Structures are given as structure tokens and as C-alpha cells.
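Just one protein chain is left out here, and the rest sit where they should.
So, subunit A:
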Amino acid sequence: MSTASSLHSRRKSRNSVMMTLCVIAAGIGLAWLALILGALVYKGTAGLSFDVFTQMTPPPGDAGGLLNAIYGSVVMTVIAVIVGTPIGVLAGTYMAEYGRFSKLTTVVRFINDILLSAPSIIIGLFVYELMVRPMGHFSAIAGAVALAILVIPVVVRTTEDMLNLVPNALREAGTAIGAPRWVVIKSVAYRAALSGIVTGILLSIARISGETAPLLFTALNNQFWSSNLNAPMASLPVTIFQFALSPYEEWQQLAWTGALIITLTVLALSIVARSLTGRREDK
């Protein structure tokens, strides 16, 4: 009787120890997020002013802003999304609509998942070999292509997943009134999966807007205003990289402010994306 009760209390106390450790683990995860965001807000807001959005990146020791870097980031992101999204959506459409059970789909899904988590610096090297070396110089368009390659797997994945969620009865209803398959896809399946596909695009923008490694040797960087797509172009992440590692205090301050801008953008995008799909799942 006494051994049974001691066994019982031993099991209970082990349980509470392990469960406390789990709570601590969750606490550590949340604390880390708070620490990073806290430092970002604390150091970033110190340099946040109107000048950041209206002035060019300064030479060392001068005051200035991040205008050309923000512009470059926006331009390259927009091109990347315009190039990457249609390819991603079409590939996802094939996998969910035309070839749902084909061998090709299985292979593409596997390869796409690997591309999704492949190191982005590898993509940068690929585009360097593909475009920068043949063209002989760094360029914004090479940077945009590198980002587009990062957009594709995210969009493929979400498009396929969301189209797979569309009930087949909807497609059958469309087919029954004599609509050809592509019309059913366009007017029924896409419409039903729209919020999911938009989520994928938002997530891909969130992903590429903070990417630095693939831009280092494709778009390089530019201290000056440039809207020439065939020339090196500044971008926010690369500017942060350069400024943060510099010994100049003004540059480091701008790096923190830029970091805050990127993080807020990315977090806002991913929260919007999540709330879009969250509503779907609740239904």
C-alpha cells in the first residue's frame, strides 16, 4: 500500500516537473520574440523620422534616409511578384486540377517543397551564374529574378493546397452546365480559393522583402538613386547589412530603423495572410 502510494506520488511529481519544463519552454519562445521585437522598437524608433522616407542613403558621417533603398526594395519585390506569381499559380493549378494523381505532380510537389526550404544564398549563386556572369555586371533585374525564384515555391504550395480544399461538387456543378474545364477552374475553383491564393502571394512578399543573401551578388547595392533596371540597385536588406557592419554611428542607426521598417512590414503581411486563411478554416 505504501509502495503503491509512493509510486503514485513519484509519477505525479515527475509529471509536474515535465509539465513545468514545457511551460518554461513556451515562456522562453515567447520571451525571445519579445526580446527581439523590443530591441527593434527601442533602437529603431530612435531614428524614425520623416527624413528616413524622403532622403537618400548618406555618406558616412552625414544625416540621411533610406529612400533609394526602400524604392529599390519595392521595385524588385514588385517585379519578382509579377514574374513569380503567374508561374506559381499555374503550376499549383496543374497539380490540383489537371494532374492531381499524376506522377509529375508527386515529383513536382517534392521538388517544390525542397525549393521552399533551400538556402536562399544558393538561389543567389544560381542567378549570378545565370545572369550576372553572362551580362558582365550586377543589375536590379537579376535581383528581381532571384526573388521571383523564391516567390514561386511559396505560391505553388499555397495554390495547390487551397485548390485541393475546393469541394469537387462545385466543379461538377460547373461541368454539368457544359462549361469546359478551364472555365470551371477560372470561374469556380479560383473564385472559391481566392483568399487562399492571395494568402500565398502575401506570404511570398513577406518572405522576399527581408531576403538579403540572394541580393548580395545579383542586385548588389547602390549608394545613389537609380531607377535603371540594368544597373545595380539599392535594397533595404542589403543596405541594413552594409550599414550595420559599418563603424559609423549614423549608419548603424539607419540600419536599426530599416530593420524596424522591414520587420513591421513582414509581420503585418503575415498576420493579414494568416487571418485570411484563419477565417476559412473556421467555417
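Everything that follows uses one rule, which is that a contact is a pair of C-beta atoms (placed from the backbone, for glycine too) under 8 Å apart; a residue touches a chain by one contact, two chains touch by 3 or more; residues count from 1.
Everything below uses one rule, namely that contacts and distances are computed from a predicted model.
*Asks:* One chain isn't displayed here; going by UniProt, is it "Phosphate transport system permease protein", "Protein-arginine kinase", "Sugar ABC transporter substrate-binding protein" or "Paraquat-inducible protein A"?
*Replies:* Matching the unshown chain against "Phosphate transport system permease protein", "Protein-arginine kinase", "Sugar ABC transporter substrate-binding protein" or "Paraquat-inducible protein A" yields "Phosphate transport system permease protein".
*Asks:* Pick out which of A:Val108, A:Met162 or A:Leu276 touches the chain that's been left out of the picture.
*Replies:* In the complete complex, the chain left out is touched by residue A:Val108.
*Asks:* One chain isn't shown here. Among A:Gly143, A:Gly196 or A:Pro237, which residue touches it?
*Replies:* Checking the options A:Gly143, A:Gly196 or A:Pro237, the one contacting the hidden chain is A:Pro237.
*Asks:* Quick one: say which of A:Leu33, A:Ala46, A:Val78 or A:Ala173 touches the chain that got left out.
*Replies:* Hidden-chain contact among the options goes to A:Leu33.
*Asks:* One chain is left out of this view; which of A:Leu66, A:Ala80 or A:Val156 touches it in the full complex?
*Replies:* A:Val156
*Asks:* Touching the missing chain, which residues of subunit A?
*Replies:* Touching the chain left out of view, subunit A contributes residues 11-12, 14-15, 18-19, 21-26, 28-30, 32-33, 35-36, 39-40, 43, 86-88, 90-91, 93-95, 97-99, 104-105, 107-108, 110-115, 117-123, 125-126, 128-130, 133, 149, 152-153, 156, 180-183, 185, 206, 209-213, 216-217, 220, 237, 240-241, 244-245, 252, 255-256, 259, 262-263, 266-267, 270-271, 274, 278.
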